[in-house]
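The complex is shown incomplete by one protein chain, all other protein chains being positioned as in the whole.
Here the chain labels run A and B in written order, and each chain numbers its own residues starting at 1.
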Amino acid sequence: MSVTIVPVGLLQPLVPRGSTVLRDAAGKTVAEVLAELQIDSDLVAMVLVNGRQTPKDTVLSDGDTVKLIPFVGGGRR
Amino acid sequence: MYGYGGSILRVNLTSGEIRREPLPQDLARDYLGARGFGAYLLYREVPPGAAPRGPENRLYISAGPLSGLLVAGAGKCDITTKSPLTGGYAGASVGGLLSAELKYAGIDVIAIEGRAPRPTYLYIDDDRVELRDATAYWGKGSLTTEKALKEALGESFQIATIGPAGESGVAYACISHDFGRQAGRGGVGAVMGAKNLKAVAVRGTRSIPVAQLERYRELARAMYAACKAAPGLEAWQKYGTAGVTTWANEIGAFPTRNFRSGFFEDHSNLSGETMRSTIVVTDKACFGCPSPCGKYSFVRKYGVRVEGPEYETTALIGGNCALSDIEDVAYANHVCDELGLDTISAGNAVAFAIECYEHGIISKADTGGLELRFGDVDVVCALLRQIAAREGLGAVLGLGVRHAAATFGRGSEAFAMQVKGMEMSGYESRHAPSMLLSYMTCDVGAHHNRSWAITYDITRGRDAVTPDKAAKVIELQHIRPLFDCLGACRLQWVELGLDLGHYAPIVEAITGLPRTWDDLLTISERVWNLTRLYWFREVPGFGRAWDAPPPRTYLEPVETGPTAGKRISREDAERLLDMYYEQRGWDHDGRPTPAKLAQLGLAAL
Partner (left out) sequence: MHLHAESARCSGCRACQLACSLHLFGENNPKKSALAIVPHFPDPGTFEVRVCTQCGACADACPTGAILQNEHGAYYINAGECTGCLTCVEACPEQVIFTHADREAPFMCDACGDCIAVCGMDVLSLR
């Protein structure tokens, strides 16, 4: 029952070792998982679940890989 | 001159005289290229008070020092003129292959003045430059014209053309290039149309000399390697700017029903994923771009092809007109492209008309019997066609929503979404003060290209109205337009996070002129202050009032979605302006102070 979270670029330092496997994330939404990881979901430009872009209210399933694409240049900091 | 085409091509359409002048060295030194060249030449050469559609107005089509070189995204071209939409400065950017081709023909700027006695196109094949009859193309759509000219002249010619909207003088007619790229904003196409200039066709076969060849090649390799290693590359390549449609709705920034809301209930039908999996056929790039945002689509329902819709079109034609089928949005995009209409201003104009109709401000008597409502693609396309032809309601709507509101009256000014006469682009900003300030102070009108600061609002608090927000807007207003001076795209930095440290060394290696990043930013600030001076010179009474946000942003809260209930008070908008002016070295009315002008070397103006 696990979901792999792969934040890229600027989001990487926000989770240990650049990616993280969450054991109990299946059944939760992307937004809930982001909140648990203390990632501001409004700064995540795109969420790709298994390579397809999805909204943050998508409910995750066992075995999903979630890639988080941030905005990088242009207003942050 | 290293890195430059080396000449200004001067074309007088009235007399037919064509001549090439060497590019002045100090122009390259002080204004860098593209946007900088356009702004300087407009200020110096176009007589004060010139009518935007008159023969004395000029159109400058300019490349930058990076255009046509091995630099990620080095395909941007600037088109500058006095705007028929706003009456002030217009500088529009277009991607594709145009600026590179100009450089290969040895040209940095085409400066076009006068008015041709009959429909004409400008033909440039290296040193052979001619004005040719364009009667056969007049009246034809942009895509049709580009195809016909390529068939007549050869695939290797790059074409910039106007459509029927440019010919009829729609104040937000665009100039189209490369089957789906547009110099969209400010009505540059109407200026071309008023000059009887249908198109420019250019082919160049020369090499662009560089100062430090080996250093340049090394820096170029490093730049491409960094882009290719960027972790977000694949996602941005796959979805392009349409990738942010979902996000814009999730944060309540997606303009919906004439900016009444920041959330469109059917947004998932318009998402990047929906688009990619239903209509996209080819990824399409500008010159030298490793992360093509262009998504070329086949719209099955209508049997047409279109580049896009990119985010702005999805926002203004999609959400803002409440179209909830990506194929309908893509079709309306195709209609705009063929007619030669800026999708941002056109989407605003259509939504504004629909809202006026809903309020009973206009009726069937004004619309030629058409019942206007949101969410109806036939209504949208019918209005787009009226606008391009300047017929029926289009006669008024074609001059922009500021003009339309002044004509219709009855309170419609409150929901005309414009600043300085230019319609607002795709970010509902009532819960994003620095984004709103970006719109208020952008030097062409309500456009996001000079500063895009929503993520800063999110990081620093979306309610906060603090001096650092003004500082961020100013910082971005120097960085982002710098790309427009260089003739390069900013999205490799914005999306891929390409380090800004790549740019100054490669500019230096190419041109041989020593440049630090701070030197480049100073040039950008100089250009920013120059365009501000232009507004003061051209618009009687110009000042603080021209930086006011659209009344809807302070009078009415957002109706639905995550930002429901939010608005920015007029007082807060004024506070933002105070902070901004002070940090810019401008006076209370927003005029650059003599000290600021002296510091930037603009005292003589």
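The rule is simple: a residue touches a chain if its C-beta (ideal position, glycine included) is under 8 Å from a C-beta of that chain, and two chains touch if they have at least 3 such contacts.
Owing to the predicted nature of the structure, the values given are computational and were not obtained by experimental measurement.
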May I ask which residue of B:60, B:89, B:104 or B:493 touches the chain that does not appear here? B:104
Full-complex touch with the removed chain, picking from B:31, B:89 or B:179, is B:179
Full-complex contact with the absent chain, from B:68, B:421 or B:592: B:68
Which of these, B:291, B:333 or B:524, touches the one chain of the complex that we don't see? B:291
Answer key for B:20, B:115, B:132 or B:147 versus the chain not shown reads B:147
Residue ranges of chain B at the interface with the undisplayed chain: 68-70, 72, 75, 97, 100, 104, 143, 146-147, 155-156, 178-179, 205-210, 213, 217, 220-221, 224-225, 227-228, 233, 237, 281-292, 294, 296, 298, 305
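Methods note: only the chains that are shown with their structure count from here on.
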Distance in whole angstrom between the CA centres of chain A and chain B is 33
Once bound in the complex, which stretches of chain A touch chain B? 8-10, 12, 40-46, 48, 52-56, 67, 69-77
Interface residues, chain B side, partner chain A - complex: 230-232, 235-236, 238-239, 243-244, 246-247, 249-251, 268, 271-273, 276-277, 434, 452-459, 472, 476, 480, 490, 493-498, 500
